[in-house]
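One chain of protein is taken out of this complex; the other chains stay put.
The block that comes next holds chain A.
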């Protein structure tokens, strides 16, 4: 490690400024999490009165008791898992071969296909045509519709294609000399080599699926198919205008705020748990040592 004393005065000021800025940024990012967690464990009265700042006030788990006792919560939670896992798997199954094909110089009409796909990043049909399209395909109120409808995204394809393109050609050639066919070249060589890129895409997919809200709300009607985010919205809407709830709120053990916060905490938890496992794959320099240029 470099000695602090070895830095010049200017370097020290720079390093300290960086540290302060990073610290502020971290605090700004972290605080909402802490606040939400604190609210979820506070009494409804304290939360509604805006007394919670950093730690729970009048500690209680009533909000959790309320939502965990609701079978609709568990059902939507399960749905979110299905959409996340199914959707991410579907994305990878479609994106990996597409990106590989687009990265191969021998692909006929490669420029056209690349442009064709990149085009959708800037220009798309828009909401209403997309909705009509889904309707005409019979994918309204369909779990499969949610999974397939949003599985492919041009940005991810291009990201992975670029990574595949950066893999030296000699890997493909060596594998082909070793007897691999196109599929084996892809699955046994390129996919393992592209792990960091695939992990990135996987994470993008998981997060966007997990947080997926708008289209699920628009496309799904049946209560038993909705994901957690939509359930969260329903709950908030219900809580705020139920008269009965206004009564219980006086009792103040939970409120719309604390229940919202509790649901948010429940929905964030799995992401926090999964992230470290995926993060392992963001290893730098996985190509190191394979080739020497």
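Methods note: a residue touches a chain if its C-beta (ideal position, glycine included) is under 8 Å from a C-beta of that chain, and two chains touch if they have at least 3 such contacts; residues count from 1.
Here, contacts and distances are computed from a predicted model.
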| item | value |
| --- | --- |
| Chain excluded from display, named as in UniProt, from "Integral membrane protein", "4Fe-4S dicluster domain-containing protein", "Multiple sugar transport system ATP-binding protein" or "Cbb3-type cytochrome c oxidase subunit I" | "Multiple sugar transport system ATP-binding protein" |
| Option from A:114, A:142 or A:184 whose C-beta touches the chain left out | A:184 |
| Contact residue for the chain not shown (choose from A:81, A:130, A:171 or A:215) | A:171 |
| Full-complex contact with the absent chain, from A:193, A:206, A:219 or A:239 | A:193 |
| Chain A residues that touch the omitted chain in the full complex | 168, 170-171, 173-181, 184, 188-189, 192-193, 195, 286-293 |
